[in-house]
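Encoded as structure tokens, the structure appears first; notes follow it.
As you look at this complex, bear in mind that one protein chain is not there, while each of the others sits in place.
Coming up: chain A.
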Amino acid sequence: MSADRIEELKRRRRQQWLEVLREQGLGYLFMAPWAIGFLVFMAIPLGWSLYLTFNKVKLTPEGFDYAWRGLGNFRDALLLDHVYPVKLLTYIQEVILMIPIIVIFALFVSLLLNQSFPGRFLFRAIFFLPVIFATGQVLTELFSQGAGELPFIDQYNVKPLVQQYFGPRFAEPILGILGKVVIILWYSGVQILIFIAGFQTISKSVYEAVRIDGATPWESFWKITLPGAVPFIGLNAIYTIVDLFTFPLNPVLEEIKSNMFKPDTGYGYASALAWIYFTIIFLLLSVVFLLIRKAALRRRRV
């Protein structure tokens, strides 16, 4: 091999390296603002709040005054507090009921919207409308004036029926949901859009094929549309859970906020409450995530 050729190869390799370095550098450059932001506005506050949970925090004119108490805050929250665990449990029950309501409602509406009929655009616009005005304050105001209830709940005396059939243990969350069911349904705007967009990913030719084989629309729904929608059901379940974190009628958040400014509990205790809440929701998310994984794997195997 001539010296020229070796030189040429070296040059080419150097160039390749430069190319790789340049792409790496460009990547880091593009990511830099986000990384700085993440560090300052997410990572540091997150670490700090974790530190707060192990302390009794007092606000003095000079700043925070920490007194280490180990796991004391968590122990108090779970064993001594009379209000928080009850509110937390009730709300988690409600969330577990709300997720299927929202997801199934979104699936149903998006299926209807996916058919072709006159006025489709109008209906799409209507069902996305609540994303705009489902704002914390407006919702709370509407809810306190009783505008979120279904009109027939009072008319047909649903309340005693629920109490009779579900027992006092489960009646409360169910009634809680019935009282704001319209507002809950309002939380399905984004989910409806995700489903509609999801249906576009199923190719039309599959439907034509099964139609030629003599499948009814009913069958093609169960055999094609629904399995095709499974990943989006999962996505929507996750989105719904995350969305309900900050649901404006969320009693857990109110409790956390009120504890923040109580003199005998303070920031440390409130942080502990928030972390307990976060952990539970995180577990919920992991369960949903695992279920989707499982469903996806099963589908791949078939």
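The definition used in the following text is that a contact is a pair of C-beta atoms (placed from the backbone, for glycine too) under 8 Å apart; a residue touches a chain by one contact, two chains touch by 3 or more; residues count from 1.
FYI, contacts and distances are computed from a predicted model.
Name of the non-displayed chain as stated in its UniProt record, restricted to "Sodium:proton antiporter", "Carbohydrate ABC transporter permease", "ANTAR domain-containing protein" or "Nitrogenase iron-molybdenum cofactor biosynthesis protein NifE": "Carbohydrate ABC transporter permease". Which of A:Arg22, A:Arg75 or A:Arg293 touches the hidden chain is settled by the complete complex: it is A:Arg22.
Checked against the full complex, the candidates A:Trp68, A:Tyr165, A:Trp222 or A:Phe245 give a single residue touching the omitted chain, namely A:Phe245. Seen across the whole complex, the unshown chain contacts chain A at 22-24, 26-28, 30-31, 33-38, 40-42, 44-46, 48-49, 52, 63-64, 109, 112-113, 115-119, 121, 123-138, 141-142, 145, 147-148, 150-151, 182-183, 185-186, 193-194, 196-198, 200-201, 211, 216-217, 231-232, 235, 242, 245-246, 248, 253, 256-257, 260, 267, 270-271, 274-275, 277-278, 281-282, 285.
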